[in-house]
Structures are given as structure tokens and as C-alpha cells.
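Yeah, one chain of the complex is gone here, protein chain that is, but the others are all in their spots.
Naming follows writing order (A, B and C), and every chain is counted from residue 1.
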Amino acid sequence: MRLSLQPSLDAADYRFTHTLRTRFAETDAMGIIHHGAYAAYLEEARAAMLRDAGHPYEVVRSGPDGIDFAVLELYVRHRRPLRFDDEVRVHVVVDGLTRTTFQVGYLLEVADEVRATAVTVHGAVDGTGRPARMPAFLSTLVGAA
Amino acid sequence: MRLSLQPSLDAADYRFTHTLRTRFAETDAMGIIHHGAYAAYLEEARAAMLRDAGHPYEVVRSGPDGIDFAVLELYVRHRRPLRFDDEVRVHVVVDGLTRTTFQVGYLLEVADEVRATAVTVHGAVDGTGRPARMPAFLSTLVGAA
Amino acid sequence: MRLSLQPSLDAADYRFTHTLRTRFAETDAMGIIHHGAYAAYLEEARAAMLRDAGHPYEVVRSGPDGIDFAVLELYVRHRRPLRFDDEVRVHVVVDGLTRTTFQVGYLLEVADEVRATAVTVHGAVDGTGRPARMPAFLSTLVGAA
Partner (left out) sequence: MRLSLQPSLDAADYRFTHTLRTRFAETDAMGIIHHGAYAAYLEEARAAMLRDAGHPYEVVRSGPDGIDFAVLELYVRHRRPLRFDDEVRVHVVVDGLTRTTFQVGYLLEVADEVRATAVTVHGAVDGTGRPARMPAFLSTLVGAA
């Protein structure tokens, strides 16, 4: 287990915040957002952070290096459920950068109330899925602003 | 609108039957299977029919012709809801084959009770998304057995 | 088949426009947005229209009437694929209101280029899934503004 990042419960410890609204399609018969929907929320927030930093994921993928940030590990801790139509603030921070991997921490809040924390571990891979050199710009994203 | 197939309510009018079980992840806050899940059910049944016919979709896609069956149109009529853990029989029939497209009809039943009917219209495309020649084997799949 | 609405290709024929961004999770191995993702896009646009009209779907659902707008039919026509990170404008119009059902038409565009059209047919149901009286406010949403 490479996963080592401990996601803070304080939004000030994050670099970037992405806001999204939960979908009815993501609810389940318990009346809450199904836990399987969170991976897409985290990914959407990562993509928004990269876009905001001037490195849209689509450009990273289709550029000369053709890099993908494969998900090696995913951890989500559910503290309180999300519900349909919740406006969720997903706070994001990059950490644990090595030559081949990096970690991303997440704090999910609704109206300043913590709902979940999460961590993903990523590796840079080329178009054939083999490990590739980490793009240099990632080091500029590490840590709170 | 190319879509012209009228899906029969009689299972005897179909060529192939695929059985699947609904997932809890596919339920919604109304306590039923979310309508957005049906496209994946139809696709799973199409893939099972192709596999059964000796032409697994993965082989069609990765073969020398590299053909995809792009979805051009989708129609679903919900007659009664599906619920979690339902064992669904998806009856499938191919029809309306032209040089560039074909249609697939579906009847979804639980314990011989009709739940939904559906139609998809497909076009053969190559790896770049351009129209491609329809594989010859498709004509052998048309109509009830 | 109740479905009768013919979705216009002219954005001016729609009442409301919702903008969303496609997710990487919604792509498939053909490199495009999987057709199964569109139902959630349409639903998100409907929910945004209701919220904009002062009748958030969550309020409709949890209100004294406890109404759900069950999806009876869904039709999607794919004209050009959507891709990851596309900013999609979903134009929405309500039509075909009867005492028990209504239809919604959709036009999906990226940078003023048509990608798909769609129609959904809905029925008002109560918490047990039985047909219920259509909320009066729906008649104020019919047709282009």
C-alpha cells in the first residue's frame, strides 16, 4: 500500500476547490448518493484542478508524451451521506510526489459540513499502459497554495 | 429517425435470451432501477448474443477490420419498474439490416412479466469513427431463430 | 408509444439551457462518451430547469404531494459523438402535457454544433409508484419562453 496521505478536515489545507451538484441518477434505494459515484466526483475535481492549472487532462493525454494518470489506489471514507441535489465542494491537494507516482487528497463538504474524505494514488503511464516519466508541471501543484 | 422496429411482447419472437441480475448500485431514490441503467443491460445482452454466435464483440473490435457497432439511436419504453436483485431475462432480436446499419429489438421480463421493451439502431464504424462495411456474419443473426 | 415530440435542431425553440461538462468516467473504449451516460445528462438538465423555475425536483419529491416524475419512455438520437471534457449545452423544452404525462425535448450542442437530440416521456407518480395528479406548475413550463 503506497497510500500514505492523511486528508485534512480543514479546507484551508487544500489548494483547489471544485463545486459540483449530485445527480438523481447517482442516488440509490437507501435514498442517498451511492458510494460508487464518489470516484467520478474525485476525478471531476482532479480534472478541474488540472484545467485551472493550465494543463487540461485532455491535453496531457493527447500531447506529445501521451500520458495518462492511471489510478493505482483509491480510498474513500464516508462520514455523512450525500443526498440528491447537494452542492458539494470538493477540496483537492496533491502530495507525495515521487518519480513515478503522486497522491491526491480530497475533502468533500456541503455547506461547510464534512461529508467524506478520500485519497487517490496515481502513476503516469504511456498509451500502452507502461510507466512513463511524470510531467514536470506536477511539482508545481504540490501542497496547499 | 431510422428507428422502425416494433419490439414484440412475445418472447417467442426473439432469437436469443440473456439473463442478468440487477445491481443495488443501479437503484435510485425512488427504490427502483434507474432508467439510465437500461442502456448497459441492452448492451450486455447484445454482447452475449454476439459471443453465443461465435463473434465476440471484442474480436469484432480488435479483428483485422477493427469494427465498432456505434449506437445511433436508443429507445426504451418502461412498462413496469425493475427492482434490486431482480433476475431479468433480456430477449434479443436483430432486424432491419441495411448495408450500413441494423436494429436490435429487446424484451425485458422478470418471471415472464414484461417490464420494458427497447430498440437500438447501430452503424458499423472503423477505429476513426467513419462508416465501415457491415461484417457479413450479421445477416445470419437476423430474425427469430 | 406515447412519444410524439420531434426535437428541433434550432436552439431558439427551447425554453431553458443547462451547461455541463462530460466526465472521463463517462468515456468508453471507443474514446467517446458512452451512450449510456446521456440519460443522466438529460436528467441533470431537467433538474436544472425545475430549479430555475422555482420548483426544485427535491421539493416536488418531498413536498406534501410527494410526486415523482417517472420516466416512461426515453429516445436518444446520436448525431455526432461527445468526447471527454466537452462543454455541452443541453437545451430543454416541455411539451405534450396531458392530465397524466408530459414530454421533454432536448438538443445537445458543443460550440453550436449539434451532437444529439432526445425525448423523454414522464408520468407523475406518488411514493408507491401509482399515477398521481400532475402538479399545476407544469403547465407554466410548456413551450419555448
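Quick note on the criterion: contacts are C-beta pairs under 8 Å (C-beta built on N, C-alpha and C of every residue); 3 or more make two chains touch, one makes a residue touch a chain.
Here the structure is a predicted model, which means the values were calculated and not measured.
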| item | value |
| --- | --- |
| Among C:34, C:78, C:91 or C:115, the residue in touch with the chain that has been omitted | C:34 |
| Hidden partner chain, touching residue among A:11, A:53, A:76 or A:142 | A:76 |
| Those residues of subunit B which, in the complete complex, touch the missing chain | 21, 23-26, 39-40, 43-44, 47, 51, 56-58, 83-85 |
| Residues from subunit A at the interface with the omitted partner, ascending | 1, 3, 29-30, 32, 34-40, 43, 61, 68, 70-78, 81, 129 |
| Subunit C residues touching the omitted chain (full complex) | 24-25, 27-29, 31-32, 34, 36, 84 |
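Basically, only the chains that are shown with their structure count from here on.
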| item | value |
| --- | --- |
| Self-contact between copies subunit B and subunit C, residue sets same or different by half | same |
| Equivalent-chain rotation between subunit C and subunit A, CA atoms, steps of 5 degrees | 180 |
| Gap in Å, rounded to a whole number, between the CA centres of subunit B and subunit A | 34 |
| Inter-chain centre distance, subunit A versus subunit C - centres from mean C-alpha coordinates, in Å | 28 |
| Whole-Å gap between the CA centroids of subunit B and subunit C | 23 |
| Where subunit B touches two or more other chains at once, by residue number | 29, 32, 34, 36 |
